[in-house]
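This is the structure I want to talk about, given as structure tokens.
Heads up, one of the protein chains got dropped from this complex, but the rest are sitting where they should.
Read from first to last, the chains carry the letters A, B, C, D and E; within each, the first residue is number 1.
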Amino acid sequence: MFSVTVRDHMMIAHSLRGAVFGPAQQLHGATYVVDATFRRESLDADGIVVDIGRAAGALRAVMAELGHRNLDDEPELAGTNTTTEALARVVADRLAERALSGELGDGARELDGLEVTLHESHVAWASYERPL
Amino acid sequence: MFSVTVRDHMMIAHSLRGAVFGPAQQLHGATYVVDATFRRESLDADGIVVDIGRAAGALRAVMAELGHRNLDDEPELAGTNTTTEALARVVADRLAERALSGELGDGARELDGLEVTLHESHVAWASYERPL
Amino acid sequence: MFSVTVRDHMMIAHSLRGAVFGPAQQLHGATYVVDATFRRESLDADGIVVDIGRAAGALRAVMAELGHRNLDDEPELAGTNTTTEALARVVADRLAERALSGELGDGARELDGLEVTLHESHVAWASYERPL
Amino acid sequence: MFSVTVRDHMMIAHSLRGAVFGPAQQLHGATYVVDATFRRESLDADGIVVDIGRAAGALRAVMAELGHRNLDDEPELAGTNTTTEALARVVADRLAERALSGELGDGARELDGLEVTLHESHVAWASYERPL
Amino acid sequence: MFSVTVRDHMMIAHSLRGAVFGPAQQLHGATYVVDATFRRESLDADGIVVDIGRAAGALRAVMAELGHRNLDDEPELAGTNTTTEALARVVADRLAERALSGELGDGARELDGLEVTLHESHVAWASYERPL
Partner (left out) sequence: MFSVTVRDHMMIAHSLRGAVFGPAQQLHGATYVVDATFRRESLDADGIVVDIGRAAGALRAVMAELGHRNLDDEPELAGTNTTTEALARVVADRLAERALSGELGDGARELDGLEVTLHESHVAWASYERPL
């Protein structure tokens, strides 16, 4: 199995709902350093999993949709408790949509899977992995 | 599949038994930077894999049980060659026990798996992965 | 010259004032991974620059004063544009106060200087350096 | 499942064939920071996955075979578009050969799998994973 | 003293002249992860050392001038042995020119100094520091 990973980041405000979150129930924020991993059983005719430039571009586009915002006010995230693990899924699902739409090149429609990791600090991170 | 990882560290002395270890048969030591990854197929009602605060607390407790010691003198490790990979299992098994005991919250009893990585330097690390 | 550095982090919401900041004028947030460096010409009688445990404790206390908050609402920061470089100074000045008060041990009153670096992402950080 | 990873690096020149590569079709180069992960279901009699010294030695040997060269001129790579993912496979296959030959010790013949990751920068990397 | 640092990278081919370089006399290559640090005694009216967006843009522009090339063929580098330390100076001097030209904003003309670090691997890097 082959994979390619690109890294970008976004800076957001949000608050979390639930006693388990303690002080993180207050409005605060995070830089998420985001790693998006694209998996494929075999390489395409160019010898790649996915065009790394397009993969980086798609990730940057998703970062721009979410970044520099207060996620508590985003209509598309209403009803989502924006924990690091839940946001990893949001990013992965948006990247999957872009891959399936052909935005990452025709070959990207043959990707086998996708994993997204959000680093919230130097001591904590969360991931979501899905097939494509 | 979702996962959450927390990082901590411990500083220990030990020696290794076996000609394969060369100079590491002498009493020396290590800082292990330890990553504990908790895996779960779906998120709980709060939208998390595990309470990150409790997960970090459990890891810190395991680090305190082992850290600032000469592992050659620990009765619980008698008979264990304390290689990085063997210690990764010790840490993982102790975290699994804590998770199953309810110490990480009721939801943590539904975790699917656990992986522990011990970084012994910037150029070498070892992991142990197990179901829960 | 000797130095000792300890690392911690804080997660905050804020917005920046000024056209130069573009989308960062909107309410957003950041994880700041914070490195606090303590400098001293010579070591004390224990062979240290500063007690690393106390230094880490003082940094954690400053992180707790600022973290998990919307900095736009903090009375003590009213009038401060909370850029990464300005926050580096806030953290450094608060650590200097704690050092001078004796909270880091008597020896810490003899520190020669202090530098604080705030990493806002994997590709950008800012520092403030001052004498003590 | 246990694993052990060792890290090394190589510095090479090359060019890539295919319009998808844009400016990377020109002769340029890369430092690849290479992580080689060895996997094994259970530990051997010494309590290890593989002798970490021998594993590091084998990786260094493969780095020496490829490094400080223009890969466009390497007869063994003729016909290979030397993308990061394709090179990850080259390194993994060469390590597998060395493991199977006994060069990493008798126990290394019982390894279950191998993964090689090539980091081409701080924001992009690629991996290849195979059984042994 | 305040500073702001931005990180980017470039991938180049080159060879080095001189017996001291051993195998690096052959055509090979490198990824340089480049940190550009801008220093200033006091913050400007916006509370910044330099507009981080413009600083990142200027660094990206310099990376584009040098990256994806064989430096042995660059007329502007003829006569320069393109060691990591020499390239750190090239990047710093080009950034200084851009700062002095006003490209980083009017305030950037008041910068006190500049430091550029080129990481050639995870185990080696070089820097050049100059006043502005």
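Here is the rule we use: contacts are C-beta pairs under 8 Å (C-beta built on N, C-alpha and C of every residue); 3 or more make two chains touch, one makes a residue touch a chain.
All values derive from a computational prediction rather than experimental measurement.
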Interface with the unshown chain - residue positions in chain B: 7, 9, 11-14, 23-24, 26-33, 67-70, 120-123
Residue numbers in chain E that touch the chain omitted from display: 18, 20-22, 80-86, 88-89, 122-129
Those residues of chain C which, in the complete complex, touch the missing chain: 1-8, 43, 46-49, 51-53, 56, 105
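Criterion: only the chains that are shown with their structure count from here on.
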Between chain B and its twin chain D, rotation from the CA superposition, multiple of 5 degrees: 120
Chain C against chain A, contact positions shared by both copies (same if over half, else different): same
Between D-E and C-E, the pair joined by more C-beta contacts: D-E
Interchain centroid distance [CA atoms averaged], chain B/chain C, Å: 31
Euclidean distance of C-alpha centroids - chain B vs chain E, Å: 41
Centroid distance [mean C-alpha coordinates] between chain E and chain D, Å: 30
Chain E: positions in contact with at least two other chains: 7, 122-123
